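With one protein chain removed, the remaining protein chains of the complex are shown where they sit.
Moving on to subunit A:
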Amino acid sequence: MTRTSLGAPLDRVDGRAKVTGAARYAADNNPAGLAHGYFVLSTIAKGTIRSIDAARASAAPGVLAVYSHANPLRLLPPRSYIAQFIGEPQRAMQDAVVRHYGQIVAMVVAETFEQARDAAALVTVEYDAQPPAADFLAGVPGARDPQTPFGHPVTILADGVPDIDAALAASEVTHTAVYTQPPEHHNPMEPHSAVAMWDGGKLTIHSGSQGPALHALDLAEGLGVPQEDVHVIGPYVGGGFGGKATSWSPTLLAAAAARALRRPVKVVTTREQLFTVTGHRTASHLTVTLGARRDGTLTAVKNLAVTTFEIENPASPPTAAYKCPNLDLRLKVVDLDIPRRTIMRAPGYAAGTFGLECAMDELAHELGLDPIELRMRNYATASPDKGLPYASKHLDECYRVGAERFGWSRRKAEPRSVTDGQWLVGMGMATCVLPSSQHAGAARVRFRANGTVEVACNTADLGTGAMTVLAMAGADRLGLPVGRIRPALGDSTLPVAAEGDSFMGAVGSAATSTILSAVHDAAGEAITALIAHAVSDARSPFHGMDAQDVRYSSGVLEGGGRRAGFGELLTTTGTPGVEAVTTATLGEDTERYAFITSGAHFCEVRVHRLTGEARLSRVTCVVDAGTIVNGKTARGQIAGGVVMSAGQALLEGAYVEPATGRIANANFADYLVPVNADIPAVDVHFLDHPDTRYNPQGARGLGELTGTGVAAAIANAIYNATGTRVRDLPITPDKLLS
C-alpha cells in the first residue's frame, strides 16, 4: 500500500471554511421560530433561594417564559459515572439550594437575545445566605482523603524500606518545597452554546462537544428520553480543553426549554457566565520532597497534593517521569462552595509537572549539576509505577536535540549572570511527559458511486485538526488523495464502539490514535466488502470471480485482466455505496510494554531588573510522540499548548473571594490570557520515531503534552535570570521585586 499522506504537513481540510466563516458552529444555526435563552446567576455562594420575583421579567417585551426552581424545567440527575465526577451531580434550577456563586437560578426565554438578556436583569432573587467555605488555602491543612478510585495513593518502596520517610531520611540530600497554582479556566474561544429543537419526541441539538455520543447520553439521561432520540450535531468546536468533555446545565436547559415551549431555543453562555456555569481546573497545593544521592540519583519522591477535585491529581507525574525506587504520592481534597471542577488539558500533570520539574531544577542547582544531566542520571527506561519497559521512548534524544537547537550550552548555571541592557536573561528547561491513551473506536468507511469515500468516526474536532487527520487516515489506508475523502465527525449518530471509552470522544489526547486504528480496520473491511460486491453483483465486470483474485489498490479493483475504479464500479452496478462499520482492535501490548509521550522544553526569559516583568523570548520544544500524522496540525497543538502554559506560568488564575465565593476576575479584562505580544516564535521539532507496538501507524497522542512542563521551564528560566525562585503561579511582576 502506498503511503500517500501520513506524515505530510497538510493544510486543514476545513481551514478555508473556518477562515471564511462558512463553518457553522453551534450558535451559527438559526432555525425558523428560534427563541433565545439567558441565565440569571446566583449572587451568593451558599444558602437557599427564599423567593424569585419574575413578574417584571415575564411582562417585559418578547419574553416567552421565565423558568426557575419555582417554575422548573425538570431535568433528571446524571447517572453516568463520568458526568457525576467530572461534571455536575446536580443540574441547575432543580431545587432552591445555592451551591456556589454564579449558579444558574433562573432562565429567561424571549424572542431575541437582547430581550432575554434585558429581562433577565429584571428578575429579583432573595436568598437565605450562609457563609460559604471558599478559601482554598485555609482548607489545605484539614483536607480529606479522596473517596474515589482516581485519588488512590501510589506507594512503591524498595525491599526493606518501611516507608517513604525512612527512604528520605536515608537520602544524602533532600529538597522540599510547596508549589501552588490558582484555579484556571478553559475559556475556549467558543463559549458553551446550543441550539435545540424537537420533532415529536426527538431532539436535534447543535452543540459543540468533545464527544457527541457522550453528550447525547448526558442529554438523554437529563431529559428522560431514549438515547436514540437525541441527535447531537457539532462538526465544528471552538476549543474544548476538557471543558466540553461532559455536558453542562446550559445545554440541557436549552433542550428542556425548547421542549416546554415547542419551538427551537438557542443558548449562548456569556464569557462572564462561563466562569461559573461550567467547570474549571482546580487550585492546587503540592508539597514535593525529593531525596537523592550527591551524584543526583533519586532515592525517594514524596508528593502530597491538595486540590478541590478528586480527578485531577498533581501528585501523579512521578509515576511517569523518572527512575526512583521509592515513591509515595498522595492526594487530599478540600471541599468548597465554589463552581464545579472538571478536567482541563493535562489534568494533574499540568500542576504536577510544574512542581516536580521546578523541584528537579532546584535539586540540580543544589547539587551543582546541569538540569539535563540530573534528568539523565534518573532516566527511566521502564514505567516507574508499572515496572514495564517503554516500547518506544526517546526522551534522551529530545534533551540532546533540544539542547543543540536551543543553544543550552550557552546557559550560565549561576543565576543573574546574563544581562541585556536593563533586562536579566535566563534559560530554563523541563521535561514534559504524558502517559499515552487510545480508545477502541468505531469507524464507518463508505465507498460512494461519485468516486469519493466517506470516512466517519464518532469523535470531535476541537480545533485540533482531527477532521484533517480523519481524512488523512482514510486516504492513507485506501491509497487515495485526501481530496477524495469526505471526513465526518461531530455527530452522535455516527458509529460508536459498544464498549470502552471511545464514546467520550476527543479526550486524553487519544483522538488521533483512536481514529487511526478505527479507520485502519474499517477501511480494510470496506475494501473486503467492495470486492465482495464486485464479484457478486451481476452488473459488475468482476461478477463471478473468486474474491481472492480481485485486488484493491489506490481506489482501483483489478483482476482477471479487468480493471475498474470503485466509483465506476458502483455506478455500473447502480449502487450508491458500499460500506463497513467496525470497532478497532487495539494492538498495544499493555501486558509487556508501557507507552509514553514525552519531550523537552527549553525557554529563555527576560526579566526587567527594576520592575520585574518576565517576558518569554525563546522557546524550543522537542517532542517524541511516535509517528507524526500531520506535521502542521501537530505543530499547532504543541505551540498552542506552549501559549496556554505561558498563561499558566505568567498570567492566569481565578481569584475566589474567600469571604463570598465570588470569582473577582470572571471576565477577559481581568482574567488574563496571553496575547500575541507575549509569545515569541516557538521552535517545535518532532523526532518522529514510530511506536509500532502501540498501533500499526506508530502514533501516540500529543494534544495535552505541552500542557505539562512548560510552566516549570519558564519558572526555571526566571530563576536562572533573577535568582528568585517563585513557586506560586502565576509569576507576576510583584513576585520578582526582591
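In this section, contacts are C-beta pairs under 8 Å (C-beta built on N, C-alpha and C of every residue); 3 or more make two chains touch, one makes a residue touch a chain; residues count from 1.
The rule we apply is simple: contacts and distances are computed from a predicted model.
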Omitted chain per UniProt, picking from "Cell surface protein", "Sugar ABC transporter permease", "Xanthine dehydrogenase YagS FAD-binding subunit" or "NADH-quinone oxidoreductase subunit H", is "Xanthine dehydrogenase YagS FAD-binding subunit"
Touch assignment to the omitted chain, from A:A22, A:A59 or A:A664, lands on A:A664
Among A:H608, A:H689 or A:R725, contact with the omitted chain is made only by A:H608
Where subunit A meets the chain that is not shown, the residues are 43, 114, 117-118, 121, 422, 608, 610-613, 615, 650-651, 655, 657, 659-660, 662, 664-665, 667, 669-670, 672, 674-678, 730, 732-734, 737
